[in-house]
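With one protein chain removed, the remaining protein chains of the complex are shown where they sit.
For chain A:
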Amino acid sequence: MSQSYNRGLIEDFGRWKEFSAGMWAWIFHKFTGWMLIGYLFTHIAVLSSSLTGPEAYTNTIGGLESLFIVRVLEVGLLAVAVFHILNGLRLLMVDLGVGLEAQDKSFYASLVLTAIITVASVPTFLDGVTL
């Protein structure tokens, strides 16, 4: 064999349109996982303001909650967390060998449930907390 053609990473990733349910579930799970890790650090940073006293903590939280963008982000955070949890349960089932034929359906179900819960949370989050 004199030569061969390697289609390379770019061409391979160009196939994303052809991905199926299981692959999307995998991508979303990794993505939401990283988002949650990122959130964890900001969360700790905010919590650590309590070290300087209750006043500082209340001000930080109050300040953040008064920002509209923060409340929107919280809706996003809920969506990310809910999907990660639901897909995590789905993966647990897969690991145990339960309902393997319905793996795509359970992925769609996780998406639908996430959407419902997220939409339902919008009024609460966007109203902000009245202290």
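By definition in this document, contacts are C-beta pairs under 8 Å (C-beta built on N, C-alpha and C of every residue); 3 or more make two chains touch, one makes a residue touch a chain; residues count from 1.
Note that in this section contacts and distances are computed from a predicted model.
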Absent chain [UniProt protein name; select from "Sugar-specific transcriptional regulator TrmB", "Molybdopterin oxidoreductase", "RsmB/NOP family class I SAM-dependent RNA methyltransferase" or "Succinate dehydrogenase and fumarate reductase iron-sulfur protein"]: "Succinate dehydrogenase and fumarate reductase iron-sulfur protein"
Those residues of chain A which, in the complete complex, touch the missing chain: 1-7, 12, 15, 17-23, 25-26, 91, 94-97, 100, 103-104
